[in-house]
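Note that one protein chain is taken out, while the other chains of the complex remain in position.
Labels run A, B and C following the written order; every chain starts at residue 1.
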Amino acid sequence: MYRLISVMLILMVGMGCARNNVETINIAGSTAFQPFAEKLAEEFMAVHPDVRVNVQGGGSAVGIQSAQSGVVQIGMADIVTLPKEAEGLNSIVAAKDAIVIIVHPTNKVDNLSLQQIQDIFSGRLNNWAELGGEKGEKGEKGENKSITVVSREEGSGTRDSFHDMLLKGVQLSPHALIQNSTGAVRLMVQSDPSAIGYITHGVVTPDVKAIAIDGIAPSPENIHAGKYNVVRPIFLLTKGELKGKAGEFIDFILSPQGQKIIADNGLLPVK
Amino acid sequence: MEDKIVVKGLNLCFDTHHVLKSIDLNIRANEILSIIGPANSGKTSFLRTLNRLNDIISTVKITGEILLDGIDIYKKDILLPWLRRKVGMVFALPVPLPRSIFENIVYGPRLNGVTSKAKLEELVEKTLKAAFLWDEVKDRLHLSGTKLSGGQQQRLCIARALALEPEVILLDEPCSGLDPLSTSRIEEALYELKKQYTIVLVTNNTKQAARVGDNVAFFLMGEMIEYGSTEQIFTVPHDKRTEDYITGRFG
Amino acid sequence: MKYRENLIQIGLLLTALSTIAILFLIALFILHEGLPIILKVGIKGFICGSHWSPQQGHFGIFPMIIGTVWITIGALLVSLPLSLSCAIYLSEFSTTKVRAVLKPVIELLAGIPSVVYGFIGMVVLFPMVRNYFGGTGPCILSAAIILGIMILPTITSIAIDSLQAVPYSFREGSLSLGATRWQTIRMVILPAAKSGILSGIILGVGRAVGETMAVIMIAGNSVIIPGSFLDPVRTLTANIALEMNYATGDHRQALFATGIVLFIAIIILNIIANTIARRGVEK
Partner (left out) sequence: MLKPIFYEQVMKRILFIGTAITVFILFFIILYILKNGLPVVDLEFLLSSPKDFGRAGGIFPCIVGTIVLTLVAIIIATPLGVGTAIYLREYTREGRLTSIIRFGTECLAGIPSIIFGLFGFVLFVVYLGFGWSILSGGLTMTFMILPTIIRTSEEAIKSVPASYREVSLSLGATKWQTIIKVVLPSALPGIVTGIILGVARSIEETAVVIFTAGSVLRIPTSLFDSCRTMSVHFYILAREGISMENAYGTAAILIITILLINMFAYWLMHRLMAKYS
């Protein structure tokens, strides 16, 4: 009888503790950093079973807004310069991200100059033959393969960074196809032999070919050495200093272990 | 008098349900044949074999022969529109198509290629008069057919069938939903019509059969029990079941 | 007893008013979020402007209105011949058994997520369009084909229902007057089922106008006024879903304002549908 009661008591206390101790951390924003955050959350929860980390995408704007409004404790943003809305938020650079230009693997072009990139994305240059690429699939008709430009949507952090760092004020061609995620851009490029687009370095797969800019290839060595410099920061935004588990989570991200996870999956660590 | 329609060994099944069982029947020209019998005895199904309206239902199976003026109407190369124009039909419930009185009547003739306005107008007047409806609707021919009263609708349907200039008219309990006055109007019309047409009338009302029919066929459970002149059937029926039915002892 | 009945009646009235409340709430929120930018840019500038680059302060959604219209018309051109012939055939010519099997199958397709259609469009349709028509793949044509297929089940299923709702006696009446089946269909059944079929088509148009995810995947999303059916376009819905993730400030308001335009377009479409339906009833 005593045993039964004590077992029940222990169970109740256990359940009570479990309920009391489970803390939820909500984090949302940048789709570019989302997979990394998920991975980091997974590792963090393995060490802290009493914490639940909910990772949402939504985009940098959502990250900023939801951090500002308190819907989440941590917002993620991947913009070169933070907008006005982010004023008053505490920003921490969690990682850096290289942006690479990708083409179809069958494309003969390996290298583009900054000028060529600007010409292509603004629509002034419209076929691969002029860039040393091969004649189009429809070669029998004698025409050159035109270039399909794939870009991100207005407002996207990746797009803004790309514009800031490479286009430098040159207007994007209105005929460019617009896709709203990194994966979608890659999918578009891998399915169209004449396409060109840009994505973050971390998600390049063998289905697409990353090309060099002014002779510098986006190889891990070049990126780490700082030679390939099309790189943007990824911010974690919080409302004031975070305490408790959320603070621990940020510390974990910045710790050598967290930074290693980031580096292993294709982003640049900050430390 | 010559036989207009000859039915020989007619059987009809819906799926596994045997609805008509070896019917043999001759219908003479310019007579009114009434078919009587209790519900579910196959009267309507029989009527609908005469213009092949049962064919719409995909599960129906028909064997036997029906000759119209000596032509087998179940032969393969019979054109159904041709047959249905020769054999007009009026249904139990009046079904004016959702259009005006005028358009209802000229529907058939138009399909037949009659386009002259004068001729169509003449046809409308003629048929409406024959159906005893002209006086009631002549000023509102462009009113929707569905706005008429039940009895008027049924006479409109009769007029519509007449406009096809058929040779045979099938009537499926045409007075079932009507009041006595409308009924007598229709009976009056039928009496006039038989001078020109052969009429087959299915009715639940034995008195009506006695009033208008020249000959009567009594159907029971898919079989034709007895056939004879109206006078004979209603005075000295040969079969006990016929007698029971017309005297109201079962039904 | 009387008291209870009254209580029930009031309860049900409140329930019934909930749809109006929801509609009102939606309108309120979207107007609240989107109206300021419309007032700032001006209604004409917003609707007729053809330059959309919100971060530079250009808010013109005219290309997207055109894009939406083209894709919707294209989808109808693809869908109508197929869905109507399918509905008429299944309702009037096929056997009951075939209809009983095919109609649920067609309705099943209405439940397949639009993203699946979009993805099949990318994988199967793009190469076909590139090979047979040229262009890059994402374009009005691809979007029209995929949307056309997506609204097939809706239109077909409603059209079958309306055709079947035409009283059987009309068919018998017409056939017994010597009409062929096709004449019966053309002159009696289609006119009688007209309002039902039309409301099905309008529902289909509504779905085509409102479709988002599939369109993002296959229309290309370029903000240009298309010159041919091989040009990529962006629709109003795509505009919202594409840029919402990253939009802030005026940009975000402009997306809500796009929603207002869409909202009003749908309301107008519904008023048209309502009028048609009412005319059908009066007849």
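Basically, a contact is a pair of C-beta atoms (placed from the backbone, for glycine too) under 8 Å apart; a residue touches a chain by one contact, two chains touch by 3 or more.
Predicted, not measured: the structure shown is a model, and the values here were computed from it.
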Chains in view that touch the one left out, judged over the entire complex: A, B, C
Of A:205, A:229 or A:257, the one touching the omitted chain in the full complex: A:205
Selected residue (touches chain absent from view) among C:129, C:224 or C:262: C:262
Option touching the unshown chain, where C:38, C:86, C:163 or C:230 are the choices: C:86
Interface with the unshown chain - residue positions in chain C: 1, 4-5, 8-9, 11-13, 15-20, 22-23, 25-26, 29-30, 33, 81-86, 88-90, 93-94, 102, 104-117, 119-120, 124, 149, 152-153, 156, 180-183, 203, 206, 209-213, 217, 237, 240-241, 244, 255-256, 259, 262-263, 266-267, 269-270, 273-274
Chain B residues that touch the omitted chain in the full complex: 79, 81-82, 111
Absent-chain interface as seen on chain A, which is shown: 26, 28, 35, 38-39, 52, 54-57, 65-66, 69, 71-72, 181-184, 186-187, 190, 205, 207
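Here, only the chains that are shown with their structure count from here on.
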Chain of greatest Cα-centre distance to chain B: A
Chain B and chain C, separation of their C-alpha mean positions in angstrom: 48
For chain C, residues contacting two or more additional chains: none
Sites on chain B at which at least two other chains make contact: none
Residues of chain B defined as touching chain C within the complex: 51, 53, 56, 58, 80-82, 84-85, 88-89, 91, 93, 95-98, 107-108, 111-112, 157, 160-161, 164
Complex interface listing, chain A residues touching chain C: 31, 57-62, 64-65, 83-85, 138, 148, 153-157, 160, 174-180, 184, 187-188, 191-192, 194-195
Interface residues, chain C side, partner chain A - complex: 52-55, 122-123, 126-127, 130, 134, 136-138, 216-217, 220-224, 231-232, 234, 241-249, 251-252
